[in-house]
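One protein chain omitted, others in place.
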Amino acid sequence: MPSPRYTRDIPARYRLDAARCSACGHVALPRRTICSGCRSQDMEPVRLTRRGTVVTSTVIHVPPDEFTTEAPYAMAIIETPEGARLMAQVVDCQAEEVVPGMELSLEFRRIRREGHGGILCYGHKGVPVRRHEA
Amino acid sequence: MAGIIGYGAYIPRNRIRTDEIAQQWGREPASIRAGLLLEEKSVPGLDEDTITISVAAARDALARADVDPSRVGALYIGSESHPYAVKPSGTVVAEALGVGPEYHTADFEFACKAGTEAMFVALGLVESGRVEYALGIGADTSQGAPGDALEYSASAGGAAFLFGRENPVADVLDAVSYTSDTADFWRREGEYYPRHGGRFTGEPAYFKHVLGAARLILERTGIPPADFRHAVFHMPNGKFPLSVGAQLGFRRDQLETGWVVPTMGNTYSGSSPTGLAAILDEASPDDLILITSFGSGAGSDAFVLRATERLPEVRDRAPTVRAMLDGSRRYLSYGEYAKYREKIRMNS
Partner (left out) sequence: MRDVAIVGAGMTRFGELWDASLRDLFVEAALAGLGSAGADRVDSIYVGNMAAGQFVGQEHLGPLMADHLGMHGVPAVRIESACASGGAALRMGFLDIASGQSDLVLVAGVEKMTDGADVTNVLATASDQETEVYHGITFPGLYAMIARLRMERGTTTEEDLHWIAVKNHRHGAMNPKAQFRREISVDDVARSTMVAEPLRMLHCSPVSDGAAAVLLAPLDQARRYTDRPVRIAGSGMATSTIALADRPDPADLDVVRLSAERAYAMAGMSPERVQLAEVHDCFTVAEVCCLEALHLANGSEASQAARTGYSALGGRVPVNTSGGLKSKGHPVGATGVAQVIELFDQLRGEAGERQVPDAHVGLAQNMGGSGASSVVHILERV
């Protein structure tokens, strides 16, 4: 993840800054110029709520090299209340617990790092909501 | 008068028990537990560091204050485990919070008092009118060498405090610092684990500076220990803060709420700040609160605060320290702990 590319993606990764189509309401993360739903170019900024529901999920047992120490880890497609969908890891739980329909909050975590001396890359991961609902 | 207008804390969900560490090194678990008054400690996940802990705590501070992040004019993070040696933690945290770009930030390091240092400077900037709101954060994923006494205590977590002049949850009545050059604990550039002077870290370091700062602020405010509802002192282990509190004339019940170390461990720069957050979770309006940090090297910061009517109104907007300490946890074996803390040599 070379740092110019990483820096460009900060709004979506750090703040979940997305775009909502004024014409059809479709929400895209990261922002897009053209709505993939209806091709309108009238896209307005929207910041996503930091929670969502699991649409589908898996547990990665054979990871890419950078994720070796984290495996096995759960990943899910998560739908936010705005209707945006994002791919993210789900952590702080048993990976097997992560199934469609599960409610998550999205927390700021380190996603990856470029070897020993490269940049640290952050973003959001899902965490089951149960624990903080005290 | 300036004060704390929002606060938040974060403690990772992984734990390791004192017994598990003691057994690993062939030590007697019961004597370690009794000697240090430590039951277990928090351990950061592989994806958690000072930056992520700071973001989590600061998001809750902003939520309790209900302040637009773009109005935050300064953000300081104190830690001895900033993920980068060169490149600020503060910029990442600010971007995640939506602070900036018109803000001032710096990463502080002063062993375990870097967190209150950040709070001290944030408070000063708000009091001077230089900025409207300022965040002071203390967070750490503390290091302790395997087999060292520090390994039983060095843990992960932190707390964030938003300072402002309107709608405080706690007024800051005074703040002082007490410092000398004392080589009781250090980590040289490029070294992975800190080293310390053993018993030299006690009387000439911790006790001298904590007592110095606390006595100074008690004298300046003219408030006797008996008038405080809560007091918290830096918690390198379970014993020191209770002992220093007693020496100052505080009763055990005044120390209880902020004494989170037995199940949290020593979160270094996050230690006394998280104790303060735990106190704010419980305090009633008009309660007087004393917080005194300690950082090796060495020095202490002390603050006297008075809770306001607003505190109970905003408390429920974020989880409490107690809920995080007693809530969903995962207990690690020493092997998992060694993996999580990256103590195992890997091919990279």
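Order as written gives the chain letters A and B; numbering starts at 1 within each chain.
Here is the rule we go by: a contact is a pair of C-beta atoms (placed from the backbone, for glycine too) under 8 Å apart; a residue touches a chain by one contact, two chains touch by 3 or more.
Worth saying up front: this structure is predicted, and the values here are computed from it rather than measured.
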Among shown chains, those touching the left-out chain: A
Touching residues on chain A - with respect to the absent chain: 1, 9, 13, 28-30, 36, 55-67, 70, 72-73, 75-77, 85-89, 96, 99-100, 111-112, 121, 123
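FYI, only the chains that are shown with their structure count from here on.
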Distance between the centres, which are taken as Cα means, of chain B and chain A, whole angstrom: 30
In the complex, chain A residues that touch chain B: 10, 14-15, 47, 68-70, 89, 91-92, 107-111, 115-116, 120, 122, 125, 130-132, 134
Residues of chain B that touch chain A when the two form their complex: 13, 45-49, 51-52, 55-56, 59, 83-84, 92, 95-96, 98, 319-320, 323, 327-328, 330, 339, 342, 346, 348
